[in-house]
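The complex appears here without one of its protein chains, the remainder shown in place.
Let's turn to subunit A:
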Amino acid sequence: MKPIEIDKVQDKLEHFKNKQIYIHLETTNGAYASHFNQDKYNVGAYIRNAKASYHQAKIVGDGKSFRVGLKMEIGWIYAEGLTDWEMLDSKLLMAGHDREGRLMVSLQISETPFSY
């Protein structure tokens, strides 16, 4: 993946607007967080291939780390800490990595289901 270019990602978010899309949304700090440090907690969540549709979308950030909000008819999809992006087979992949390249958060949008 490459560092987020805000204008290009905004264009892609517009592209998926008002379409039926599939979402992969995930956050994780790994399964070993509290094993290596008792003061830490294992926290994570993911949803893969949630069907959704949004009519408004925006990416906002300071140049290094970004937030994306997708406004749906009856709710929101939100991700914070996104740093990198890539288009893969017409799928928009966005992710946030730590200094060691580990994925901390990801938001992915596709018109076709993600492999499962």
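Operating definition for what follows: contacts are C-beta pairs under 8 Å (C-beta built on N, C-alpha and C of every residue); 3 or more make two chains touch, one makes a residue touch a chain; residues count from 1.
The working rule: contacts and distances are computed from a predicted model.
A.B. asks: Look at the options "Succinate dehydrogenase", "Probable sugar-binding periplasmic protein", "Branched-chain amino acid ABC transporter permease" or "Bacillithiol biosynthesis deacetylase BshB2" and return the one that UniProt uses as the protein name of the missing chain.
C.D. replies: "Bacillithiol biosynthesis deacetylase BshB2"
A.B. asks: Could I get the residues of subunit A that touch the absent chain, sorted low to high?
C.D. replies: Within subunit A, the residues touching the omitted chain are 1, 24, 26, 28, 30-32, 35-38, 46, 84, 86, 88, 91, 93, 95, 97, 100-104, 106, 108, 114-116.
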